[in-house]
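Before any comments, here is the structure.
Every protein chain of the complex appears in place save one, which is left out.
Order of writing sets the labels: A and B. Residues in every chain begin at 1.
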Amino acid sequence: MLAEKYAERIQKIFSKYPDKRSAVMPLLYVAQEEFGWVSPEAIEEVAVLCEIDPTQVKSIAGFYTMYSEKPKGKYWLQVCTDFPCALRGADQFHQALLDHLGIEEGGTTEDGLFTVEHVMCLAACDKAPMLQCNFHYVENLDMDKMKALLDQWRADAKDSAAD
Amino acid sequence: MVTIYIDGVGYEVPAGTNLVDVAKFYADNDIPVFCYHPKMAPVGMCRMCLVEMGSVEKDKESGTVLLDEQGSPKIRWMPKMQTACTQTVYDGLAIRTNTQQVTEAREDIVEFLLTSHPLDCPICDKGGECPLQNLTMRHGPGVSVFYFEDKMHLAKHVPLGELIYLDRERCIQCARCIRFSDELAGDDVLAFHERGRALQIVTVSDPPFDSKFSGNTTDICPVGALTTADFRFGARPWELKEVPSIDPYGPEGANISLSTRLDRDSGGGIIIKRVMPRQNEHVNEIWISDKTRFGHHHTRHIDRLVTPLHREKNTLIETTWDKAFKQIIDKLKGATSVGAIAGPGLSNEDLWELRQLVLAVGGSEKSLGIWPATMSGGEVVKQVGIAKGSNFNTMGKGTVIVLVATDLEEEAPIWWLRAKAARDRGATVVVLNGRPTKMDRYAKFSLRHEYGDAVGAINSLTAHIVNGNHHKADRAEGFAELQKALKKVKADDRYAAAAEAIAGADNVVVFCGAEGVTLAQHAELMQACANVLILTGHVGRTNNGLIPVWPGANTQGAIDLGYTAEATAELLQNPPAVLIVAGCNPVGEDIAAANLRNADFVIVTSQFDTATTAIADVVLPQQSFAEREGTFTSGERRVQRFYAAQGVIGESFPDWKIFAQVRHAIDKSTAKVSAGAVMAEITKSVAAYSAMGYKNLAQVERQFPDVGGTDQYYGGTAYQNTGGIGVQWPVSAENAEAKLNVVPVSSEKSKAKGLLVVPTTLLYDRGMLFVRSEIMSLRIPPAHANFSPADAQKLKLQDGDMVEINLEGASLTVQIIVNETIPAGVITLPKCLSDQPGPFAPMVAGSIEKVAQALAATGD
Partner (left out) sequence: MAYILLRDLDIPDIGKLDVYTTNGGWEGFKKAVTQHTPEEVINIVIDSNLRGRGGAGFSAGRKWSFIPKNEPVKYVVVNADESEPGTFKDRQIMEKNPYQLIEGAMICAYAIQATAVYIYCRGEFWDLAHNLEACIAEAREQNLIGQNILGGNWSCDMFVHLGAGAYICGEESALLNSLQGFLGQPRVRPPFPAQKGGGLYYEPTVVNNVETLANVPWILVNGAAEYKKIGTPESPGPKIFSVSGHVARPGNYEVPLGTTFRELLFDKAGGTGTNKAFKALLPSGASGPVIPVTEQMLDTPMTYEALGKLGSTLGSASFILMDESTDMVWAAYKMIKFFKHESCGKCTPCREGTHWLAKLMEHVIHGEATMLDLEKLENVAKQMNGKSLCALNDFAINPILATLKHFRSEYVAYIKTPAPAAKPKQPAPVKKQLEEVAEPAGD
């Protein structure tokens, strides 16, 4: 399924490396994009493409934190609460965000829109508090800005659902 | 040799070896290890083997070692401790293993490991032979400062498939199991998941832990994290008595140890609790296949025959040995013709006594058949079989390993494992077969020929060798004739590079199987292989020669004692008046054996009721390999002893004893009273076996690397070889003066039209002994046939459909698998997967009818 749908992209990925196995990580990103998470089907498909056992793919998906082996919300919010950010109030920001959305750490809102997780250093220590939303940087945050962003994402989600 | 210094003492050790191995072997210094294993590349993960390390200082000009005031070599020590396991020895290497720093480091590592370990030794299967337990006793800190309440609790009974269980709490993340499966077995089906302290072993292959060698991971696991479903909770290691034995299934002659004890399951008698590898670096090192490990259950299966049976009013009923013997003796005495078919699990002693009996009642060698009767070429082996003293451990760069007409992993998994390891050390692999097999992944040359044309393929190699003037004809008898014949061979260009590699190699080993060839073609194929070996000079020297991939544990022994497949073929064609079938089931397995019903009187020795006992007039209960003594001869012609391990089941007897007693009654010869005495007679009568007395066969030598000795860290007490490492008999090529026959052989393809059915061999089948190990039932595939996509399409068949294939009067119902690796025009049909007999030789299929649709296709 991936092989057909993303043929060109996959072809480009393979062309970068002399060894098919190197494509595991980029292909897991493709699969995660398609399935929303690294599902067992995703693992199977990547394994077939890279000509290795699914166990090897599962292993890679488990080692690296940016692959999620559980389904996530439409917006995966990863708040850096590592030491430098924490010095600038990231822990408090993280808790406020959880409270605002009414979820626990690692949880997903009931509407399936937002998953909040705290993560280790994202190399944006000078712009804390900050987070990554689906791997895009959102920096210099406070809860006012955050609420506005959440509203905007909710609206975006509605629009895309209406399309 | 190089000089290394361990704790101030100099030792001469072989260059290029591993420091941990040589310290143990030469200095008797056990550097403790958990992750390191001498059979795998070091990874330096567990850090248990940290030692102080340095190099002796040498004078820059003269290279002489500089000495300090005390006269000891001056050593430049490294600032940090280093892992010994990742160090290859070099001249002037120095280590200290007895300093406070090293002692403390060992305590530190053991304490770290134990803080996360459940210490449930009293209920752990490994307890008593556990490296972690042992090394804790020797190097542990004795007390720990960590809080017991902080210990992690993890899943304890995680099935990695139905054969192997994982206890996550006990695992110390040494990765031995992962590395064995990936590096040695070539099955990348185990891996770490997560990271840091959460690291855990997982498998998501289909079926889970999909490897034919999975059981070996439980042996090398240095803790009780991996256990087999077969043995877990079965016994404590210290209750077990280890009995040396030999794998009863394969031609590799894997050395095994039967762990036995008195057991409730046998009403208090001795039974096998598990099968472990027994170290023999010449044969199987410390590895066995899962078939060998888990296939022992037939030895005490409820269906074992316990009394003789004889036919009365067309049914078999119980009788006594006396009555059965009387019947047999009467029939044999008056027989107009006698023949015997001997199974693959008969010992040399059984075979000898059967032979003597047949000859005593008027039979000849022409009436001594082997089963399965698929392979020929005993005479070729006598000339160019792999030379005595050859060892896959010493093969690497410069060696070419050729696989002809065999799916080696399925037919002889230990050879596959060792050949692959040689390849990983630099050997070149050439595969010649009609379809790809697992070894093709590792082959430099994967050469496909049309099934039926294996001889043609080898002739192409020979032609390239001779045409390219790469040959040495000095020892070749009949070369002129061969050269003349080769002129007619059209040398296929695809074989040129492989031919050159073979001709230019230091060493060449050829594995010859019989996939896709008839018995007649196989005789030619063996000769064709011999031609290549002789003409390239790859005979008579260690690590050179031919290894026939025989179908059974003692096919070589049978051939050595005069049995042949050709005799079997003749017996199937024209059954004798009195037929003895010993330890095999031709009628149930091979459609060509149906004719055996026409023998007047059939005597069968067997452990179980089979389609063959069903046609018998007398059935005699035969002992399994575990209840008696004997010898098997491996495909490398190593004669090896196995010993009686468990109590006798019912009134069963070993075959040699049965036949000896019958003969005694007929010709008043002295009946032998022990297997050893039978072998003593063989040593006097069969030249090749003159050195095979039981005493010789029981000789052992210390193994290197030593993983079964008194060390505390390689676990698995059954590794130690106590029963003998066996003795090989030499081939004639080893005599440098001997001339060797090269013979022109030709390839005649069958002219019949239609789909060619090629029988193949699977490791896990429904053979009458293996099928009794129910633990393996999920690994035995259903009866099936592989069709090429093109043929499936032509016949309008889909994956999963059931079809009836008609073959020379027999018909066979199987599920079909559409398989891209199968060439068009061919159906591969694995042998012995159903209760119906199938073909053992390639033949053209008659009609093929679909009898049921695949489930998916009906939309259910």
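By our rule, a contact is a pair of C-beta atoms (placed from the backbone, for glycine too) under 8 Å apart; a residue touches a chain by one contact, two chains touch by 3 or more.
Just so we're clear, the structure is a prediction, and the values are computed from it rather than from any experiment.
Using the definition of touch stated at the top, determine which of B:K60, B:K80 or B:K490 touches the missing chain.
Considering all chains, including the one not shown, the answer is B:K80.
So which of B:G10, B:G44, B:G478 or B:P730 would be touching the chain we can't see?
Residue touching the chain left out of view: B:G44.
Considering the complete complex, identify which of B:L113, B:L258 or B:A476 is in touch with the unshown chain.
B:L113
Return the single residue from B:D59, B:D150, B:D493 or B:E820 that touches the missing chain.
B:D150
Determine and list the chain B residues touching the chain excluded from the picture.
34, 42-48, 50, 80-81, 83, 86, 105, 107-109, 111-113, 115-116, 137-138, 140-143, 145-147, 150, 172-173, 191-192, 194-199
Pick out the residues on chain A that sit against the missing chain.
16-19, 21-26, 28-29, 50, 59-60, 63-67, 82-84, 86-88, 119-128, 132, 135-137
As a convention for this text, only the chains that are shown with their structure count from here on.
Distance-wise, how many Å sit between the C-alpha centres of chain A and chain B, to the nearest whole number?
For chain A versus chain B, the centre distance works out to 48 Å.
Please give the residue numbers of chain A that touch chain B in the complex, ascending.
40, 43, 52-56, 58-59, 62-63
Within the complex, which stretch of chain B touches chain A?
Those in contact with chain A are residues 187-195, 202-206, 210.
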